[in-house]
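Structure incoming, see below.
With one protein chain withheld, the remaining protein chains of the complex are depicted in position.
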Amino acid sequence: MTKRDPEVIARLSADAMSVDDNALRALGIERIAVGPGSAKMAMTVRSDMTNGHGMCHGGFIFLLADSAFAYACNSHGQRNVAQQCQVTFLAPGKLGDRLVAEAYERHRAERSGVTDVTVRDELGAVIAEFRGHSRAISGSLLPKD
Amino acid sequence: MTKRDPEVIARLSADAMSVDDNALRALGIERIAVGPGSAKMAMTVRSDMTNGHGMCHGGFIFLLADSAFAYACNSHGQRNVAQQCQVTFLAPGKLGDRLVAEAYERHRAERSGVTDVTVRDELGAVIAEFRGHSRAISGSLLPKD
Amino acid sequence: MTKRDPEVIARLSADAMSVDDNALRALGIERIAVGPGSAKMAMTVRSDMTNGHGMCHGGFIFLLADSAFAYACNSHGQRNVAQQCQVTFLAPGKLGDRLVAEAYERHRAERSGVTDVTVRDELGAVIAEFRGHSRAISGSLLPKD
Partner (left out) sequence: MTKRDPEVIARLSADAMSVDDNALRALGIERIAVGPGSAKMAMTVRSDMTNGHGMCHGGFIFLLADSAFAYACNSHGQRNVAQQCQVTFLAPGKLGDRLVAEAYERHRAERSGVTDVTVRDELGAVIAEFRGHSRAISGSLLPKD
């Protein structure tokens, strides 16, 4: 297995992104898996993410989905940035729920990509669907060697 | 000025929402103004919102915009929830920047609304445009009397 | 096979929609298949759909995708209307191309649904990705009996 292996590139890219990802750590987002064009992440809804009815602020659900999107679209070694994202809230996330986001690249062309993310609660019920549009920028996430 | 005054209703609705809004407090989001169908809020980019290049994670920009959206679409006393939101990232937010989000209701029909939010940095440059779709649910934010 | 069979309901629903669908006929959109939560349709790019460079006006690509979306989200017998749609244009459609749209329901809850549509050209290259949000309204597409 050489470093050109897509799975290895995905892992190295994720490692490079994680080093300084303060936001991910602050939110307690856990990286479950990354692969070429995919990422799976989890976050437990804390009280400081709720709106007082014990419901997770939609913005934190977005953050979880957006993180999975970022790791999926950056999994090929090339740096990518989010351009435009859309999220549909289908059911509430509740205090204490462990939410899981799964991202899959739906389309990748020369410089632009479309990635879909589904967020589910502990019982597997879909609570949000997210679609992110990314654009490649200059710069690699991989170590030179 | 009676309680039926739209400006008063907007302020009372925002007060009711704020009481238990843990997320808003945790993020240090400041409510600058609310009115009928509008809201203006600010947030300073902290290190725990950045991704290691000193750039604000897009999800926190979304959170700020989403909060302004929530207060704007809930400003008429009737409870509303976000259904679907779309955000376009136009420029990065940087560590220490005080970002300001201004939300205006663009359309409001019987039960559904469309609200636009513009997020600017300290110099007034637009860093994100957000469009949120809300839906009225049962329940009032106003005290009974 | 009774009328309660989902496949039969999908076909009967599509037939009911087609009867007066002037737009579909005017555009020469061909219904290839419908099933429970799915639809496949084709349209050939005519000169009156182009913008002078022989490129299909994006709006007609939207129309094809939107039609597949409509037949997919109405395939359960219950009337549904489009609320909000988003389309990403990835490659141009060209004069004479036979474009094929495939729609799959991604999520369906009590009254709202999310349906994804992919539009491909003759060679199978993706030219557009579409996501539609539907809402059930009163009324059935099925004959009473």
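Each chain carries a letter (A, B and C) given by its place in the written order, and its residues are counted from 1.
Criterion: a contact is a pair of C-beta atoms (placed from the backbone, for glycine too) under 8 Å apart; a residue touches a chain by one contact, two chains touch by 3 or more.
Every value quoted in this text rests on a predicted model; they were computed, and no experiment measured them.
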Considering the complete complex, of B:Asn22, B:Thr44, B:Gln78 or B:Ser112, the missing chain is touched by B:Ser112
Logged for chain C, residues touching the omitted partner chain are 17, 19-23, 25-26, 47-53, 57-60, 62-63, 66-67, 81-89
Residue positions on chain B contacting the omitted chain are 86, 88, 90-91, 106-107, 109, 112, 114, 116, 126, 129, 131, 133
Listed in rising order, the chain A residues that touch the chain left out are 83-84, 86, 112, 133
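Criterion: only the chains that are shown with their structure count from here on.
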By Cα centroid distance, the chain farthest from chain C is B
Whole-Å distance, C-alpha centre of chain B to that of chain C, is 35
Going by residue number, chain B touches two or more other chains at 83-84, 86
